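Yeah, one chain of the complex is gone here, protein chain that is, but the others are all in their spots.
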Amino acid sequence: MTDFIVPKLSYVQLSPILIVLGGALIGVLIEAFLSRKVRPIAQLTITLGSLILALIQLWHIRHESSLTAAMGSVAIDGATILMQGSILLIAILAVALIADNEHFTVLAAAVPGSPEERDSLQSGEKLTEVFPLTLFAVAGMLLFPASNDLITLFVALEMLSLPLYLMAGLSRRRRLMSQEAALKYFLLGAFSSAFFLFGAAYLYGYSGSVSLAGIRAAVVGGSGNDVFLLMGIAFLSIGLLFKVGAVPFHAWTPDVYQGAPTPITAFMAAATKVAAFGAMLRIFYTSLANANWDWRPMMSIIAIITMLFGSVVAIAQRDVKRMLAYSSIAHAGFLLTGVIALNKSGLDASIFYLFAYGVATVGAFGVVTLVRDSSGEVTDLNKWAGLAKRSPFAATLFAGFLLAFAGIPLTSGFIGKFSIFSAAYESGNKSLVIVGVLSSAIAAYFYIRVIVLMFFKDAADDGTSVIIPSILTRSTLIITSVITILLGVYPAPLLNFINSLASFVR
Amino acid sequence: MNPANYLYVSALLFTIGAIGVVVRRNAIVVFMCVELMLNACNLAFVTFARINGNLDGQVVAFFTMVVAACEVVVGLAIIVTIYRSRRSASVDDASLLKR
Amino acid sequence: MNMLTSLMLLPLIGALLISALPTTKSLLAKQMTLGTTLLVAIGVIVMAIRFDTSKTDLQFVETHSWIPTFGINYSVGVDGIALVLIILSALLAPIVVLAGWNESSGGRWSAKTFYILVLVLETMIIGVFSANDLFLFYVFFEAMLIPVYFLIGGYGTGQRNAAAVKFLIYSLLGGLLMLASIIALYVLSGEQSGHTFNINTLSQLQMSSTTQNLLFLGFFIAFAIKAPLWPLHTWLPDAAQSATPGTSVLLLGILDKVGTFGMIRYCLTLFPEASKTFTPLILVLAVISIIYGAFLAIGQKDLKRLIAFTSISHFGFITMGIFAMTSQGHSGATLYMFNHGFSTAALFIVGGWMMSRRGSSKISDFGGLQRVTPVMAWSFFIAGMSSLALPGLSSFVSEFLVLVGTYTRYPVAAIIGTFGIVLAALYILIPVQRALHGPTMPGNEALSDLNLREKIAIAPVIAIIIALGFYPSPLLNIINPASTHTITQAGFTDPLAQIDPKAGK
Partner (left out) sequence: MTSNSLVYLIALPLFGAAVLLLSGRRSDRWGHIFGTLMSAGSFAVGVSLFLKMLGNPTGERALTQKLFSWISVGSFQVDAGLLADQLSICFVLLITGVGTLIHVYSIAYMSHDLDRRRFFAYLNFFIAAMLLLVLGDSYLNLYVGWEGVGLASYLLIGFWNQKPTYATAAKKAFVANRVGDMGLSLAIMIAFATLGTVSFQGVKEHASQASTGSLTAIGIMLLVAATGKSAQFPLQAWLGDAMAGPTPVSALIHAATMVTAGVYLITRSNFIFDLAPTAQLAVAIIGAITLLFGAIIGMAKDDIKKALAASTMSQIGYMVLGAGLGPAGYAFAIMHLLTHGFFKAGMFLGAGSVMHGMNDEVNMRRYGGLRKFMPITFATFGLGYLAIIGVPPFAGFYSKDKIIEVAFNAGGVKGIALGTAALLGAMITAFYMTRVVILTFAGSKRWDDKAHPHESPFLMWAPMVLLALGSVASGFFFTHGNSLRNWLAPVVEATPSHEGELLSPAVVSILALVLVAIGVGYAIIKYLLNEVPQVAPADVTVFTKAARKDLLQDNFNEAVFMRPGQSLTRGLQVADTKLIDGAVHGIARLAIGSGNLLRKTQTGFVRSYAMWILAGAIALVATIWVVTL
């Protein structure tokens, strides 16, 4: 019998994840033991506190690089640090939106329209479970791009997904839609997880190892059964592509984005994308890099379809959240070109793009939370007509985020688009660049259409108004817009930072 | 016995599960089909563990079971909530969000 | 600080100051805008005086590292061609402000916003002409669209939303195609000399002719949309019809010159071989533009659309001059850009006054204005004469240089282009006859003639039109070294006369 080996864990390197997890657990305890009155403020403090603390801790370990943080299960390297930093920052900004309890039902279990629900609403109580759920999801997201073996990957995937399934169903208004979003998200998410796991099984079968390093070694060696490898790549990709919302695994995106409470949509649209692409980049850049002849053609086709589909269908949308969902699909396509690029500039560009896109997304959904009428948020685009008259502030911010999505110079989106397309071009994928450029033009059309609507159309007198945002929401909006502009005007520091840090430890 | 046969079974189970998800209307059944797929994966893992001669695959299978259990918790919660609101467990009824 | 940077900052500072004003103080906003644009104009004139016409390289150069990761610099500098266009912009800006004093009042938003947009636009215009870094150029090139878009959509008339969107989409499409080419250049530079956007370095890149042709097209289509060349022109009449006259001046007079400027500065410099390959095709398009624009101008019933189509014809001339690859063609084209700026400005400004007084832009609604408002009618007439390139007015010099420069290398194109001058007579004289001559039509009897402000605004335009017709040397001296340099760089020399004029002596 072999000796029991004490697992060696590097708590410092894992500290950001652990802090967030700790915060989540404290949050659960708060739910259990604190009175309803103090819960909101306590939860908010704990949530923001642990996120900020994690971010600070992350800054301290930014130059660390090791495979041994958790016995080879977690890779701490520049890429991880950057992804985790992006996720944490986005989470902080999103939590500021989530803090506006107006969006959430008080009693998630209550049947819509039941006396129970009415009572709970009248009691003036607030839903606070969402905070620990958020923290759990964040912890999963932090782990996902850092995962260095298939088990951790799968666990992290579920860890980030399960809380999100629940959070999607917490909306106060339009409960049926919200629940439907949760159901769809859950069923399809579980479905795709199964594909992911099936793929993982085949990769394990191919390489005889669950660690990414082991798979890499097998791919380099080329001794295994290629059928297993190909099956593995295909099925594993499905799980990842589902999470990023690539066509044809995108179908949940518009429905869930629309149905979920807007702050949650903001959070998951931005942060999930970072986490999923982080994991994807790690897998494809390290383990499967040498098999790129096998997966590049398929990924290129998906990227092309995704870019075009997202852009084209977005044109026809009449709901602002759905439009942003399709826009996020198109952006997933753009980001895929960074994965396909498979070079250092592709990695840098993808990280920059994810951060820039995530921040702008939080900002854009943040603006969506402000536009309301008597029945809650107004997401019907027709009712957004003349928004600039109602609130120049909101309209201008939203226009700014849209221009960033469209990739207009002097916004972060342009630098992101430039860097990711140039990385793709550098790797020889010229057709991707052409399609990317064309679909950017199509995409520009619907972004501009919304700007026209807000600025050049007259407002109908339909009770739509723009509320005055709370301090937290306001600061999110201001920070996101400042970052969006700053990264467009002077991106050099961040690009340098990414350039110096971003790499995968192998 | 050829270990490949276990793989065929696993693939068959996975396919049945996947088709079940697509074909069945009841949310619970759909969910069970997903579980079937996960178990197909488990079978594949265990088989591969056997083929490769290490235990990693079996470890994964344990993790999968735990995760699946968690999924059940969350999933049933969601399904029950929606059943209470709609008085129906058919996934086709929940189609407010479209286009 | 470098002059160019200061000149770029000046309007931006003005815009910031104005944005601090309360919305109600629109008069102060106007005065401040006028003051700022005048300051810029003075600065540009000082710069023009300090410009050394004996050098061919860029002057007033300033370079700072901007995004070192991609080798992007903030690098500005002007040669003669760019300087002339900056002069054009700086001179037209205060005139537009003064001429369109009340233009901002009919818009969706306050006058303040209008002038902020105008000033921001001026900064970008100076930037786009002075950029010496391809990336910087692209940033200005695209960012410029946004203020114009809001100027058209927010302050225009009629189908302004559709026109603004059309303008933006067209421009963005072109811009994105150019972006693809820029990315390719960037990657190539990375392979050959280290990532850079410096235009000089980029012009020395080695590439296969297929690559060069494709990249050239990316740039050219963007510029051909901007300039606009047939058949990519349809956004222009719509935009001009919907925009306020002042915006139209900025759009047609200045912004569209970025297209033709880009052809000289980027297409020819970066892709000399491809430029040669595509010259026949481009000349055909240019000639079609000349004739097509003229015919459509003849048929227009709306004054603004008419001016827009005349511009399409004129841009055909400019493009033809550029791709004739002779020093006469090039200098003529550059001078043409300048002169077209002023003659179009005159047409739009005076036309704008006519339209705002009459409350209609339909030519048939006017009639007999020469009796009612002689000064306004005369101003319009002179603007029209300048547009048809009457000798003695500035545009004649440039148009003739373009034609003669084209003839020495591509006689057929020049001959067909020459037909344009007959059509020009028609498209100017028909509206002149309908609007200014004939009996005074009902509705026009009580129109008021130009007031002092308007006279002050139009006088310098007309003065420049006439003065440069007789004495274009100051500008030609600035332009000539640069255009000769461009031609040489692209690997061309002027065709010699059949006989050497000096041999006979």
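Which chain is which? They are A, B and C, in the order written, and residues in each are numbered from 1.
In the analysis below, a contact is a pair of C-beta atoms (placed from the backbone, for glycine too) under 8 Å apart; a residue touches a chain by one contact, two chains touch by 3 or more.
These numbers come from a predicted model, not from an experiment.
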So there's a chain missing from this view; which of the remaining chains does it actually touch?
A, B, C
Listed residues C:243, C:282, C:414 or C:490, member touching the removed chain
C:414
Taking the full complex into account, find the residue in A:204, A:252 or A:334 that is in contact with the omitted chain.
A:252
Among A:217, A:230 or A:289, which one is in touch with the chain left out?
A:230
Residue among C:48, C:72, C:92 or C:401 touching the omitted chain:
C:401
Selected from A:143, A:238 or A:381 as touching the chain missing from the view:
A:238
Using the touch rule from the top, list residues of subunit B that touch the missing partner.
18-19, 21-23, 25, 30, 91-92, 94-99
Using the touch rule from the top, list residues of subunit C that touch the missing partner.
166, 169, 231, 233-234, 292, 295-296, 298-299, 326-328, 331-332, 368, 370-371, 374-375, 378, 385, 390-392, 396-397, 400-401, 403-405, 407-408, 411, 414-415, 418-419, 421-422, 424-426, 429-430, 433, 436-440, 470-473, 476, 480, 483-484, 494-501, 503-505
Touch residues of subunit A, complete complex, unshown partner
183-184, 187-188, 191-192, 195, 226, 230-231, 233-235, 237-238, 242, 247-249, 251-252, 254-255, 293-295, 297-298, 301-302, 309, 312-317, 442, 445
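Going forward, only the chains that are shown with their structure count from here on.
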Closest chain to the protein's overall Cα mean, using per-chain Cα means, please.
A
Subunit A-subunit B separation of Cα centroids, rounded to whole Å:
25
Using Cα averages as centroids, what's the distance between subunit B and subunit C in whole Å?
65
Send over the residues of subunit C in touch with two or more other chains.
none
Per-residue multi-chain contacts in subunit B, two or more chains
none
Considering the complex alone, what residue numbers of subunit A touch subunit B?
108-109, 111-112, 150-151, 154-155, 158, 162, 165-166, 169, 175-177, 179-184, 186-187, 190-191, 193-195, 197-198, 200-202, 204-205, 208-210, 254-255, 258-259
Across the complex, what residues on subunit A touch subunit C?
348, 388-389, 403, 406, 408-410, 414-415, 417-419, 421-422, 425-426, 430, 433-434, 437-438, 440-441, 444-445, 448-449, 452, 455-457, 490-492, 495-496, 499
Parts of subunit C lying in touch with subunit A, wherever the complex brings them together:
65-70, 108-109, 135, 138-143, 145-146, 149-150, 153-154, 160-161, 164-165, 168-169, 172-173, 176-177, 179-180, 183-184, 186-187, 190
